[in-house]
Each structure stands twice: as C-alpha cells, then as structure tokens.
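The complex appears here minus one protein chain, its other protein chains still in place.
Every chain is named by a letter (A and B) in the order it is written, and numbering of its residues begins at 1.
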Amino acid sequence: MSLAAEAFVSQIAAAEPWPENATLYQPLREDQILLSDCASSLAVQAYLRMLGLPVRVRCRANAEYMSPSGKVPFIHVGNQVVSELGPIMQFTRAKGHSLSDSLDDVQRAEMKAYMELVNNMLLTAELYIQWCYQNTAAEITRPRYSSPYSWPLNHILAYQKQWEVRRKMNAIGWAGKSLEQVYEDVSQCCQALSQRLGTQPFFFNKQPTELDALVFGHLFTILTTRLTTDELSEKIKSFSNLLSFCRRIEQAYFESQDRDSQSGALDYSKGPSLM
Amino acid sequence: MAAPMELYCWKGDYGLPSVDVDCLTVLAYAKFAGAPLKVHKITNPWRSPTGTLPALKTREEGSLSQPSKIIIQLRKQKYNADYDLSAKEGADTLAFVSLLEEKLLPAVIYTQWVDAKNYVDVTRRWYAEHTPFPLNFLLPNRMHSRQIERLRLIRGDAILEPEEQLEKELYQDALECMTLLSQRLGSHKFFFGDSPSSLDAYVFGHLAPLLKIKLPNAKLQQHLNSLENLQQFCSNILLLYFPSDSREAPSRNTAVHTDAGDFDNEPHKRRNQILSVLFAVAAMLGYAVLSGIVTIHSSRSQLEEPRHDDGDEDDEEQE
C-alpha cells in the first residue's frame, strides 16, 4: 500500500471505537515465553488496563513470527495489527485514549526519556542475561525458546536467535561487558528510577502514565521470574519504593479485575517460574 | 597528578573539533571537566591503540574505546563534570542519554550514512579525501557497511534499505526527541544550571554535526534550525570551549555549497561520459581487429581489398 493509502486507512481506523474483541498475542506462557518478552507483554497489558480498554490475551507458539515487526507482543484490533509498546501507544492516542494528557511539556519530555532509559538499560540487560550469559542461555533460554518445535529445528532456531542477539549486543557495545557490569547497569537504572519515583505513588504524581506501565511490566516480571541466580531480582528488591510501586499497581489493576473475571486461566500475578 | 592521558579522535572540519559524534562527546566532556588530555587528531583509525576512534590511552588501564567507558575513566581520575548534580539530576542524565541514543542517534546515522545522496556527496567524499592512501578506497565503504549494520541491529529489522517509510519513522522520532530536548533545556544555558555536565556533552556531540555539516538532504537540519535554544546551545559551547576550531568555520563552509557541488560535478560528469564512450569504442575496435572481423593492411595500394575482406568475413560470421 502506498503511504497515502496507509495514512487514509489509519485515519479511518482512528475514527473507530475500541472493539470488544481486541486481542493481544504473546508466546506460550507456560513453556515458551522468555523474560524479556513477558516483561514487554505485561507492560502492554498494564497500559491497556490503565486506560480501561478490554483486551483478551491469546498465546501462540509462533507469535514472534506473526508479528509484523518480529517483536512481541502485538495486538489485533479490528483489522489492524500493531506491535510493541511505542506504536501501540500511538495507536491508542489516535483513537483518543491517552494517559499523559495532563502532563506539561517538560514532564512529557522526562517521561519519554525515562521510558527510553528502561528500554535502553533494563530491556538490554534482560536480553544480555538471557542470551549472552552462558548458564542462563543453555539451561533456560534455549530450551524454552525452542520448546514448540521438534528436532532438529529446535536447535537451529534457538542458535539462530542467540547469534542474532549477540550481534546486536556487539553493535551497541554491550558485548564486552561482564555479567557484573550488567548487574551494575541494572542497579544504576533502578537507582535512577527510584530517585525519580521518590515517595510518590506514581512517577508523575497522582495518575499513572505510560512510564508506570512500562516500569511495572519489567520490574514485576524480573521479581517473579526465577533464573539461575537471584541476583537480578535482589538488585531490585534493594529499592523498597520500587517494590511497593509494583505491589500497588498489581493490586490496583490486576488483582481486582481477576477477582471479577471467572476464567482462572489468565493469571497475571505469576510470571514464568522455572526450575 | 597522573600522567596526561592521550585521546585519539577523528580530525575536525566544518568548524567542529571533530566530525564524529562519539569523538565530539568525549572532547566536550573532557573540556567541561577540565581534564588535561593530549589530543591526537588523526584520520587513520588503524593508528589508534584500539583500532577504533575515539580511543583513550591510559598508563594503568590500557586503552578504552567507548564514550561511556571513557567518561567513566575520566571520572575515576577525578575529572568529573557531574560533581554538582543532585541525585535526581543524575537520574535525569541517564534517562536523557538513553533518549538520545534510542531516538536521535539512529536518525543521525541514517542521514549521514544511509541516505544515498548525503552519503555519496558529503560523507564518503569527506572520508575519502581525508584518509591517507590506500585506506581511502577501503575505509569509507567499510564504515558504510558497519554503520548500516549497526542501524539494522539497533532497530532489529531483517533488512534495511534506504526508503521513504523508514526515513519517515526515523526522522519523526528524531524530531520529537529534539523537541523534547528543547523543551527540557528551556532558556537555560546548560541542562543543569550554569555549568555543563555530561548530558550537555552528549547532546552537543549528537547535535553539532547536524548543525554544522551541510547535507543535501537536510530535513533534520531544518527542524533543528527551528529550535533556537538548541542552536544557541551548540554555538555557545563551540565558542566557549572550542574557539580555535570555530574560527576555521567560514573558509570551509563556503567551499561546500550544494550548487557548487553540482557545478563541480558537471565538468567531471561530461568528462566521464566522453571517456567511457571512447573506451567502449576502443574496446569494440580492439575486439574487431583481434578476432579478424576487420583487418588492417599496411600498404595503401590494397585499400580496396580490406573492404572486400570485411564483407566476406562478415558474411561468414553471420552464418
């Protein structure tokens, strides 16, 4: 489709209200999904819940390949398919839903900057620990990533993905970092977030914003996922205001709605637990 | 006092102390922190201790090459431009640096290295002219493929081609980022008060090339020009901390006009066309002579026969 036609279609889509059957796709929860994907998916779910937009969660083994950009999660709304938190935010804003309308310009700049901080440091650290740290990669990541496939395809796909991630780490300069340095970076990032949060309930005072959803997604997943060591979640636990922040959001947006809904299959309070 | 450390950087041009984003960042930070560095401005990355630029050579720790590592090293040596920052401001620094690297840097790489016209007219030409022989044939292409690969891996795409959709996305993110920076800066001289910090170094490093290097396809530059305070910010730093380099600006800028560029190319283009046509004709004649289609007899009396021979041999060829 030409750019003009795409713009026209997205304008039409923007005018439509949010449908009831909006669906979010992610990899299989029990056996397949990895830490980084689970964090991204939880962030999107938190964001949509904060906006009060209903969405069903479906797990597919090939979610990563179904996504138009190759990254999970992605949402199927009407006949549009949008992947990753950034574009999803733009998409919902075009439909008139936004969490950050009440912020002034400086605050919005800070919010965007902190979101990039989480992407740049936390997400990259998660990817590093998953794929570049030998123990985790061999014991947890590769078996999980390749679990839906049969031999020998499972090995081929797992090694292909690992190679791709390692090349990315090389390109952004993380390849030379040791595990301790990565934990250091995570600490620094959490310290910055903790600083910014201070004693407020949310990052920008009384109302949650996109930043809250993103931070919650990552921190909560790290806290509830067991890897080969507990060091990563220990780093976060050392900041008590971040812990209470996660608890607060979980109680406000996830547990209350779970109590209402009948289906017990969607269990948000537990991330993938391993070992 | 520790022995002076040595910093290897890309050479400067266009009124800048260096043409490379990372080198500018490191140089600016060193000036802000007052670190006494011996600066080597070179154009041959193989001469640097780590093989890439920028590179910091220290006595104890060996050589470091990434800007973040270099800044950490300088801080360890007590050259800390962030000394006065509060904890919150330190957190903001981290956040805004991430914003720069995720949103602005891809667009800067795109506009300098991936956009075809910019790359051929300005970037490749500069590197080809300034790197010594014989590297000037190899290096620009290698850097080109490396930068494209870097951009592709940062974005996580399967393939990367210079196309409208990609350009639109990247530039949109970059424009938004610059607007945000402008809003954060407001009317202050530097991002955190009156003395510059590492965040100022990073912002300067990313924006100054956009400001000073004139590119044919200048969408990013146009937006930057509309943000007065950022422009002022960069020129300010150049004036205060790199006065010697900015004085060279006028003479170089006049040489690089987009019209002049086209005009310079024209005589070359015509010459190249004529040369290639002559070469093709010579090749065809050479082939004709060597394969016997056309025979050249030395004596003049047999002028009639060559033409006859041509006819016969042509007929044989056609059969």
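Here is the rule we go by: a residue touches a chain if its C-beta (ideal position, glycine included) is under 8 Å from a C-beta of that chain, and two chains touch if they have at least 3 such contacts.
Operating definition for what follows: contacts and distances are computed from a predicted model.
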item: Hidden chain of the complex, named as in its UniProt record, picked from "Sorting and assembly machinery component 50 homolog A", "RecA family profile 1 domain-containing protein", "DNA-directed RNA polymerase subunit beta" or "Mitochondrial 37S ribosomal protein"; value: "Sorting and assembly machinery component 50 homolog A"
item: Chains on display which the left-out chain touches in the complete complex; value: A
item: Sole residue of A:76, A:142, A:196 or A:218 that reaches the chain not shown, by the stated touch rule; value: A:76
item: Hidden partner chain, touching residue among A:15, A:138 or A:156; value: A:156
item: Options A:60, A:95, A:166 or A:237, residue touching the unrepresented chain; value: A:60
item: Contact set of subunit A toward the excluded chain (per top definition); value: 1, 60-62, 64-66, 68, 76, 79, 81, 149-153, 156-157
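Simple rule for what comes next: only the chains that are shown with their structure count from here on.
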item: Whole-Å separation of chain centres (CA-atom averages), subunit A against subunit B; value: 35
item: Residues of subunit B that touch subunit A when the two form their complex; value: 66, 68, 87-88, 90-92, 94-96, 98-99, 101-103, 149-150, 153-154, 156-158, 164-165, 168, 176-177, 180-181, 183-184, 186
item: Subunit A residues touching subunit B - in the complex, by the definition given at the top; value: 3, 69-71, 105-106, 108-110, 112-114, 116-117, 119-121, 167-168, 170-173, 188-189, 191-193, 195-196
